[in-house]
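Working notes, beginning with the structure itself.
Note that this complex is displayed minus one protein chain, with the remaining chains in position.
Moving on, here comes chain A:
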């Protein structure tokens, strides 16, 4: 589904190479996790895939179901089925959460040539999904992420994911800033979306999120490359011994 080949990325403004040849394939129905020390390029990978400005791809490719992601505008990537749950969800004063969700859902449907959801159908759907994430009516009415706690912001990301039903979900440090209960709630939201047709790429520092979202494959990223790939046991190894052993081993 998501195929990344030999991806090299530098910062647009300066001569700093961040990704130095990332190879990664995520199959439909699978959950892949990427772990790695600070500065290894994990978040850059998520931004480049979703189309954020400021990065230049110098080599390599990234495709979603065969379509070239790197050629698309961010909104086209979204319509093609890519979703990034932000590490730091953005606050947008003046834009109601509900208005935002509805605009996004309908913009994607329109881009795919599908009929837009009626106000009533949308409302029914959003209420149902919000309930399972313990998002109350007040949070839906408030401006996007404004005044939300860390946990509320992350739950709001998962709500967007549930509403948009993407094919490929990237979660960028979704566990950061969450207490155990909030993490469980978010993980349940993610697990509810797991199905045969959907791929996940979960970026995290810590193994604990992976206790709740069980990965099929774990990758270790360091210095702009995937340096080791294994099963869920690899995450436990990191948790017990840190990255030093693995990095020493691959170097």
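Everything below uses one rule, namely that a contact is a pair of C-beta atoms (placed from the backbone, for glycine too) under 8 Å apart; a residue touches a chain by one contact, two chains touch by 3 or more; residues count from 1.
The working rule: contacts and distances are computed from a predicted model.
Participant: Hey, which one's the missing chain according to UniProt: "DNA ligase (ATP)", "Iron-regulated ABC transporter permease protein SufD", "Phosphonate C-P lyase system protein PhnK" or "Sarcosine oxidase subunit delta family protein"?
Facilitator: Checked against "DNA ligase (ATP)", "Iron-regulated ABC transporter permease protein SufD", "Phosphonate C-P lyase system protein PhnK" or "Sarcosine oxidase subunit delta family protein": the hidden chain maps to "Iron-regulated ABC transporter permease protein SufD".
Participant: Just to verify: which one of A:22, A:164 or A:222 makes contact with the chain not shown?
Facilitator: A:164
Participant: Quick one: which of A:107, A:193 or A:236 touches the chain that's been left out?
Facilitator: A:107
Participant: In the full complex, which bits of chain A touch the chain not displayed? Write them out.
Facilitator: Listed in rising order, the touching residues are 50-53, 73-75, 77-79, 83-84, 86, 89-90, 92-95, 99-100, 103-105, 107-108, 111, 143, 160, 164.
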